[in-house]
Each structure stands twice: as structure tokens, then as C-alpha cells.
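Here the complex is missing one protein chain, while the rest keep their positions.
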């Protein structure tokens, strides 16, 4: 800004002035720019093959009773907090062994599960159990009691998505442990699927005025069948292929108050066109193999990998084999505030110039953590 | 009111005064009460067995090209217009023979079909065909081009529900005939089922900001399967049994802008509890046999019959065999205006005193009074 | 339609068939068209100078205790019911003498007052009094207790607007008389003006989740001042001049659930451009002199006159002297149903060809046909 040099007063006067301002917990606005950088969400990819052995290792090292949830976070190296995948969301991997129970608690943060491996475990929400299978999308809406238990005979692994950084940023974090290990079962298993999973048929006697979907488990078999049926006669979205939102059947809105969730089918060889929009998005590969190009860099992915596209980053996808991408985004937070912007790439028929390939970053010696005001020009 | 007798002036002065008022197209408000009765919706039931032979007779008497639609209306004897089933809605029976086409038109009135007999006929809406089977609920939303054709080898009959009296009461009637017999097919058959019938999964790339559901056909097989699945673990509504609303998957709202539509499963022997609410409701028996008690009177119904429960009339249902009732109501019109009221019967454990049995009314001698369909061309 | 002549069968067979259909309370849909005409809203104008002496005459002839309200309706000669001004609304003139009270009642119909003459009378709504002055727009929302009393020393006259025909068409009419002559005063006079009249400032502690505005009286002095201030820098709407909607300050929506209300300032000499839209509109001349052209016909109006523009009729206004038109419309009913359509006249710079001048219609000999007010007790 050049104020130090260019101001009317001498530099020593200026520094004396700054010190005076500091004493009253003030600051020159001009001092806050460019002097320190806040790290920001980086486009990043975590390989499942890296995490899988560590998850099993964790089952040996970390008793579930001590950890409450046996979870490894995928930390975005661009963010100093060391545990967020994006500016507002977490992407974690949870493992639960046969016979284990992850005890009941509730929080104002919203959570979702996308099942990766195993069968026989359930999620129970407010006393309704749903057994989970690979590809299932399971909701645990904010402030609902939930626990998990594995009644099968193999380990079960899933992706946990949460909005905790947003909850922290707004200082609205509430958390409570249930008085017993498990909330009592008060509803028949999968009752919500019976009531709300039947297509565009809404039980007329059920009042549900909450901010989230009443449907607890969107079964993958149905999702996949729906995507395939659509794909016979349409190419879907130019940017996302055949893409469905897991909707709240009572409103058509997002499944969770703060998180919109999607499944996208990409035909083998399909290359979508690039666009960018505000709102960070985390992708998880349910099925298939391919690559995404994010801000000019190629990210190769295969089944069970997880990657993040930060807000306002160009991105496009290309499937090598038939692929299904699960994704979740904080768009429900920013859209009602007028902060959702979107832009399609016009150049080169909608395709970015490729400028490199993603490589995992080395782990830095900690200490940095500078702040930056990120400024886009819309 | 006793004004004639009780007024300060002499009766002849009063009548002279009334005449003066009349000359300027005025009227005393007090004159408008109690002197004459406006006919109002009566609870009524039309037996399908009465209408079926007449529908086939009509196929001999009335060429479809001349009638535009070969339709018999079920006229509520309480309403002088001679063609409405309720204060705001029509309930008609349509028959179409193999090889016939009911030509394309559109109107600001909303319409629905509930299929009664036959297969092989389709409804096409804005260029998308859906073949219909018994029990299917099919929408033709307001101002969409639609035609019907029978490609099968037997006659097909369905119930037509429309909101024409409402459209007339608000003088918003528009009607247009398509330039050719049929609107061109521009969309794969049943594309809307692929896009919107898949449960709580919403195609992310489709913009649909209309006042009505984008889903054209809610197949009965799915509706019945959903009702049965629900019924295993709940009794549903005390007033309606296991009851689903055919919802707009984009909003959770009613299927049509002006008409809410439902399917209710009544277990054999079940007797629901009486309630009353504003909004007229027309019922059609998809399946089963039983009776409804409306304002103390018993209405016996069996498969394919149609009956109407007027606004603010007590009603309860009792199934003899497993029954599915289709119903449609004008509640979307009155609810946003603050005019929806509901009340459950408290006395006698929610059951009305039975005071008689419905019998068809004789047809009165009447001096005409057929209403015109007013048509603007928008 | 030519079915009688053109059908396959003989004419006598057809008539026999029609009779059979009639016996089961059925009807051929094709029979309902074109055979008889339902009267429809006519563009019409009622001169205040015709009604004023009759209102005073009524004070002699009709004691207020007997009439409940001493009101003359302005009946649209196009509508057989003999008491509606438009398809869905009433436009009535009420007179109340010094010392009189129009007793407390409530109804599901919504009502408004536009004050024409006098001061010293109040409207009390749910126990809050507001004294009225010429030009004031006063609401009595649906199902609120209200009474009027004249504490001044001259007669007071106002326009009553109501949605009764709509309420009848939907069979949602409820009406109740209060147990005493007047509902007790429980709120300071004009409290609603203090709370909600202060511009875009909303009392933060007041919950008001009703379908109508909490503001009971929109004072004309403020309305006029606002219109004049706007007019210094804008011409407002091409169709309505400087036109404001009396809004619900809690939502920005219409003042009443079913009726949108407006005040429009027309500069001397201004001629607006013609448009047409669905929704019937009733105009009342608060101030000024001019003419409106409705569907090609000239309607001359001056202060205190009332006229109606039916749904989908071309209309434009022209002021001779500075004029303020009050108007009310059923647009809140039809708009959420997708039935609001609007079109601006493109030809001749937006001006209609003039084809005649309005003249009052003679009163026909008519065989009664007075409509009953149907009353439920909720």
C-alpha cells in the first residue's frame, strides 16, 4: 500500500501511531491487507489406498470407547486448522469393527455418511435403525441423536461429511452425549424409507417442519437404477453428467440444512465442460476411474478416493470407465445470502488448458498459518 | 330480517325506495339475505355401473371429432350449473375407443386423469407420451398442450378431474386448440418418470419453476407398493388411513397448482374417525368396497364409483375389503388464503350418529341453466 | 357442435340417450357448451351522486339494528346474482349516522373500507379503534371481530370492499355475531399505526404470522404525501401512474389475504398506456376527474365514483385534474395458482381505439335470483 513510505509523517511517527492504535485494540484497516496471508482451501486429493491400512492400524491403536468415533480426517494442506477438507466442511473416514458401537451423541453440526466398504453396520437416528451398504447415502441431521453399531462380521468403512468449520465460524456449536450408550429404538427399521423413499408420494399425515430431509438412507441400488434410467435418453448436465440431488421430499430442497448432496453418473469417455462457482465441493468416487481437471491441473482418481474442488475454481471431469461420483457442497449456506455465483468456461469449447498434474504435497514443518484475504474478480 | 314490517316508513314507501335503488343498479345488502337460496354442493355418489353402459352408448351416438372429448360429466344435483361435481371442480368420465384420438388443446384449467379401465391409450403432454394403466394418476397441468390416443384394442375409460368452476369464478379461463390434431412428440416416452419418479432424487440440471409437478404419470403399481409398505408399520392418519399425497417432487407441494391429489389405503374392517374441513373433496374408488358416512348419512361404494364430500361436512370411511380411495381437493386454492379450517369430531370416539342412507335424487324438471364456458384467447 | 344433426344415430335416439344420462345426474360435456350463457362481469360505473341521496334515504327507512350494516351494494348488471361488483368481489356503500353503532361480528370474508365522507366514526378491529378520515384505507381482515361507531356529529359514508363471492365459490363462508354489541377495547387507539406505520421499521418483538397486514389504517395524509414525493422524480408505471400498493409490512405482500389494494396518482393530463391482465379490479375515485377507456369504451368519472375493470379487459386512464384512484383486485388469489397473465397493448403507442361511451344500463325485469349468504358456524 505504500503508506509507510508515502505518508505525510515520518516513519517513526507512523509506527508510534500504530502502537497507540494497538493499545486500544484497534488497527488500521490498511494494515490488514497483504501483510499476512490466510491459507485457503487447496484443490486436493486423498487416495483411499493410503488411508485404508491406517484405518485398520487405528483399530489396533485406538479403542472406540476412547475415541468416541474412530475417524481419520483428511486435512486440506492449504488450511492451517489441520483438519478441514474445505473452508466449511470436513471429509473424514470412519472404521467400525464387528461388535463395536459408536455411542449416541448429537450436535448442531449436520453429518452425512457415504458407505465405502462392508455390510452389517447400521446408523440409528433418533431411534430408527438403517443398515448400510456400499454406496448408500445416510443422513444424520443436526441435533438428532445418532449412534452406529456393527452387527456384521467384517469391518465397515464410510466417508463422514460434516459442516463443523461453518458451525465454528458462526459460533453455533452445540454438542451433547446421550446418557446411555445407545438411544432406544422407537421406530421400525428403515421406517423413513417406507414413508419418504417412495418417489413423489408424501405421507399426508406426517408433519415434518424441520430444516432437513426426513429420509435417513438413500439406498445406492435405487440411486444407481435412477441414474441409469435417466442416462438412456439424456446427457444430463454439461458440467456434471447425469446428476441427481439427494432431495428433501417435503420441500425439494437439500438433504441437510447446510449441505447439498449429489450423485453423478459419468459415461466411459465422457468429458464434461468446465465451470466454476462459489461454494466448496468435496467429491468421493463411488465407482469407476477417471480424472478431474481443477484450475488447469489433472487429478487422477479411482474408486473410493476423495478430492476437493474449492470455491470459484474451474473444474471438469473425464471418466475412463463408467463412474459414479458422490459430492457434497455448502451451497445451501451461501445461496440464500446471494453469494452463489456461477460461470461456464467459454474458451476452447469449455475445456481448460492443462498445466500439470496433481502431486501430494509434502507435510510442512508447522509454524506458518498466515492469513490472506482472497479476492476474486467476478 | 323484518325490515319491511319494522321500518319507520310505510311498506309502500319502502318498496318505492327499493325500486329507486334498483334503478341505479344498487340493492340493500339486507335484501340479499334469506330471500332465495343458492344451491350448494350436496354430498353425492355416482355409481360406475350406471355410467358404464352410457359411456359405451355415447361411443355410438357421439363421434369424437364432434365432441372434442367424449365425456360424461357427473353433475352435482345441488348445483344449478348442472355440470359441476363440487363448488370448484368437475368429475367426468371419458371413454376413448381403439384407434381414436382426442385432439390436442390446452387451457388455463388444470386437469387430472385417474385410469379406470383398459390399456393401450396414452396421454401426451407437451410432446411427451405416457401409456396409461388402471389406477395410474396422470396430470395435464394448466396451459400444457395435451391429447389422448388409444393404440390398444379395447375401449379405455378414465376419470377426468378439472378445476373449471374455479377458473370460471375467477374469470381466468383461456382455451386454445392446437393447429394440428396432435402436438409433435419431442420427448422420449415417460421421460418425466425417469427424471422425477425416482424417489427423493432430483435431476440437478433441470430447471422447473412451474406451479405444477413435472411428473406426468404416477404409476399405480408404485403407489400401491408404497402404500402397502407403509401399512406394515403404521396405521397412518386417523381420518384417512394410509394416505399419500401425489407430490410435486420439486417442492413437496401439490401435483397441480389448484388441485391436491391423494391415494388412501384402508385395511379391511378399518373405520376411520370423522373430521370436517373446508375444501371440497371428490373421491374415486380405485379398489375395494365399503362405505363412507357423510354428515350422518351412509354412502355405500364399490370399485370405480365416485362420490363427493362438500366443504365443512363431517366424514369418515369404513372398508369392507381392502380398499384404495383416490381423492382430489381444492385445498391448494384456499390454504394460502387462510381459509383452510379443520376440526376432528370429539363425540362418540370420533364417530358420527348415523341418520340415514344415501339414495340417488330424482331428476327435477328444470328450466335450462346450462353454463357457458367462457374462453379468452390469451 | 352439431352433434344432434351429425351423429350416427337418429335425433330421437340421441334425445332418448340424453334423457338416460340425465336420470343418473350425468350430462354430455359437449352439451354444456354454447347452449346458455353465464353472465359475466361487465365493465361498469356507478355514480356517487346517484347513490348519495339513496344512502340518506336508507337512514330513514332502515334502522341499523335491523340491517346489521346499512349498506347499498353496487350490483354488476352482467352478473345474475344481483349483488356482486365483479366475479369475486363486492363494492358496497355504507352510511352510519352520529350515535349509531354497527355491531360486532366476524366472518371468513376479508373486508376493506375506503372512507368517502365525514369524520368522527371509527372502525374497531379485535378491540383496537381507529378513527377514520376521508381517503383512509382501513382493513378488517378475515375472521377478526369488528364493529363501527359514529361518535361525530355528521353522517359518515365509506366504500366497503369484500371478497364474499370468492368465499361463496369456494364454500368457505363462516360468519359469527359477537355476544355483545361491541367487542371490548383492549388495545390503545391506533396502536397498529404506531407499531407498523413507521416505514420500514418493524417492531422486533411482535409475532404476526397471519395472512394479512397487521396495520389497520393507512392514513390518506401519508399516502398522498408519499405519492407526491415520488411524483417529483418519476412517472411511475406506464399503466397506472405513480401507484403504490398498501403492503403488509411484515411480508411486503398484499394488505389482505385475498385482496390487493392500491392508490394511484395521475397527473393532470396524463394518459396511461393500455394493458390487460387477469384479475378483476374495482376502482374508486378518491380525488379528481377524468376518464378510463375500458375495452374501447370511455368511462367518465369524478370524485367518489366507483367502476370495475373485469378480468382480461384492456384499460387505460386519463386524468383531467390531478386524480387519486384507489383500486382493489383479486390478484392475490390467482397469482399463486399460476393464473395471473398480463399483456401490454402494442398498437397505436399503447392506446385503444375508442368505440363508444359508457351509459348506464336499464334495469331488466328479472325473476328474482337473489343469492343466499351461506353461513357455517366454525
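Letters are used for the chains, namely A, B and C, taken in the order the chains are written, and counting of residues starts over at 1 for each.
Keep in mind that, in the parts below, a contact is a pair of C-beta atoms (placed from the backbone, for glycine too) under 8 Å apart; a residue touches a chain by one contact, two chains touch by 3 or more.
Please read all numbers here as calculations on a predicted model, not as lab measurements.
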_I'd like the shown chains that the missing chain touches, ordered by label._
A, C
*Option from A:242, A:257 or A:294 whose C-beta touches the chain left out*: A:257
*Among the options A:115, A:166 or A:324, which residue touches the chain absent from this view?*
A:166
*Kindly note down the residues of chain A that lie in touch with the hidden chain.*
1-3, 6-9, 13-14, 17, 20-30, 32, 38, 40-41, 44, 46-47, 50-51, 54, 57-58, 60-63, 66-69, 71-77, 81-83, 87-88, 92, 108, 142-143, 164-176, 210-212, 257-258, 278-280, 310-312, 330, 332-334, 336-339, 341, 360-361, 363, 369, 371, 373-378
*Mind pulling the chain C residues that touch the left-out chain?*
188, 191, 194-205, 213, 215, 218, 222-223, 225-226, 229-230, 232-234, 236-238, 240, 242-252, 255, 262-263
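As a working rule, only the chains that are shown with their structure count from here on.
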*Farthest chain relative to chain B (centres taken as mean CA coordinates)*: A
_Separation of mean Cα positions, chain C and chain B [Å, integer]_ = 29
*Between chain A and chain C, what's the gap in Å when you average each chain's C-alpha atoms?*
54
